[in-house]
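The block underneath contains the structure these notes are about, expressed in structure tokens.
Left out: one protein chain. Kept in place: all the others.
Then we have subunit A:
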Amino acid sequence: MSEEEEDYYLELCERPVHFEKANPVNCVFFDEANKQVFAVRSGGATGVVVKGPEDRSPISFRMEDKGEVKCIKFSLGNKILAVQRTAKTVDFLNFLPDCPHLEYTQECKTKNANILGFCWTSSTEIVFITDQGIEFYQVLPEKRSLKLLKSQNINVNWYMYCPESSVILLSTTVLGNVLQPFYFRAGTMSKLSKFEIELPAAPKSTKLSLSERDIAMATIYGQLHVLFLRHHSRTSNSAGAEVVLYHLPREGVCKKTHILKLNRTGKFALNVVDNLVVVHHQDTETSVIFDIKLRGEFDGTITLHHPVLPARSIQPYQIPMAGPASVTSQSPVPCKLYSSSWIVFQPDIIISASQGYLWTLQVKLQPVVNLLLDKGRLMDFLLQRRDCKMVILSVCSQMLSESDRGTLPVIATVFDKLNHEYKKYLEAEQNYTMVVETGQSRSNPLLKRPVRTQAVIDQSDMYTHVLSVFTEKKHYLHELVIKTLVQHNLFYMLHQFLQYHVLSDSKPLACLLLSLESIYPPAHQLSLDMLKRLSTANDEIVEVLLSKHQVLAALRFIRGIGGHDNISARKFLDAAKQTEDNMLFYTIFRFFEQRNQRLRGNPNFTPGEHCDEHVAFFKQVFGDQALMKPTTF
């Protein structure tokens, strides 16, 4: 692959949906809700083939040719087929196993109205959009009839449906620039507040001025947006076209929030991929992308964005010639990109009706790394992408490599951003756990477990993919820090880090420190302090003290925490004997005699304590009479 090819940051999916291309006897339809392509031959008489990007086995059937098909769509789940052949009616055909397989028809209720189209909003609910309003029906397949649920009269120029959010947008008024959204859910239809699209200039005539070609609807970062392609900026100083984003909330008013500057004119098409707005430009055969979460120029109400990256063509694409087996030798043919026969659908569909292909558009992240030089901005961009983890880690790794090292402020910025994202997730998770544990989850049905996206990068990711190259052996991060400092003789630095608890306390870390004592004596104190703070390492503290022959200190410590009734007398006596300090041995021996007296009413050691040798030693040094006498009453 040459340098230049690596630059392409948009690509068509590898396995497109292939269908019979449109021709005079074969009509092709696309249903945005199910993302299915319908190839209707001879009005259905010689066959209908339905293909979607997910289902690899096409649905094919025949239907009677009752005239030219204007629109054809399955309900959700492919339960019922709806076909529009006239301006007044829609025909239905059940695809349910136990339902009558005979067509039935529904005429629109409004007199003199023409049906502009229809949309399925569930497996049995359908909306007719006429030039005089909308009609919301429930289909009763067993009865082969429809029941009107609700209707609304309103003059409609054209309509648009966003299946993802179940919102239908109607263009109303003479100019067509007042948009009325409706929201559908489980048998209900609700009217959202209407809004007006600002037209580029005051229209001179009273004809329709807003075309549906210039409007798109898509969910970006979980919020429904209406995208308006404004060919001429309202401000005279910039000639280029722009995309105006209106945020359409389920409640409240629709607001203009973002403007994407295209800086060029001509024919455009829009897609939304991975929350990025992709604008294709036919004249230059290139595309640009915008990310509304990246920082733009904010004027108090609207944010102005420029393309994230320089314009590039979609990556050249070879049409696989998957013809009959006899012609396998045929080489792939380069596909004409940005062809005038391309039709673009939301969010990420590109269809070439003349070639018979349906692709989804994809963003490639690796080339972005070389195109977006500002590493902070690059991270902001990557963190919002779906498959970002490996790319982010590769950026980190590159940034820390000798040849391509970033400056410290840049590295700091990048790591801060990663941390921020990680922290956000941890807090959300913690919050969720708390709410569930305290039983508040029942009163809050909207509560969802936070999703761990790829942008959540933890210590082990960072260690495995970025930092592990700096060491031959597998260590944990803290161990890596310590070993590195030790290797470079930076003990005082290590000491200061520990003093401020930069390295979290743990038993393994404390043990590691103990092992450093011979080369750096203060490590002993640091280790003991750490064990003390852990509060679960009392046994270890005793062991450390005994190994240093600090028998009295060990005993005082264990007594201080109230554990002296359970310790092994033998262990302490052994240690005391090793010091060859007879007075110390006497003291320790006496302590345990007293303990025996207190616990059992007798100063003698029991056989189970295995202290015979120590008793003998004590007698030998101090004499029999020095043994403590049992107190008798």
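Everything below uses one rule, namely that contacts are C-beta pairs under 8 Å (C-beta built on N, C-alpha and C of every residue); 3 or more make two chains touch, one makes a residue touch a chain; residues count from 1.
What we mean here is this: contacts and distances are computed from a predicted model.
Hidden chain, UniProt protein name from the list "CCZ1 homolog, vacuolar protein trafficking and biosis associated", "Glycoprotein-N-acetylgalactosamine 3-beta-galactosyltransferase 1", "Hemoglobin subunit epsilon" or "Ubiquitin-like-conjugating enzyme ATG10": "CCZ1 homolog, vacuolar protein trafficking and biosis associated". Note on the undisplayed chain: of the listed residues A:553, A:567 or A:615, the one touching it is A:553.
The chain that is not drawn here is touched, among residues A:293, A:377, A:495 or A:590, by A:495. Only one of the listed residues, A:193, A:370 or A:407, touches the absent chain: A:407. By the touch rule set out above, subunit A reaches the unshown chain at residues 407-409, 412, 492-493, 495-496, 499-502, 521-522, 524-526, 528-529, 531-533, 541, 550, 552-553, 556-557, 560.
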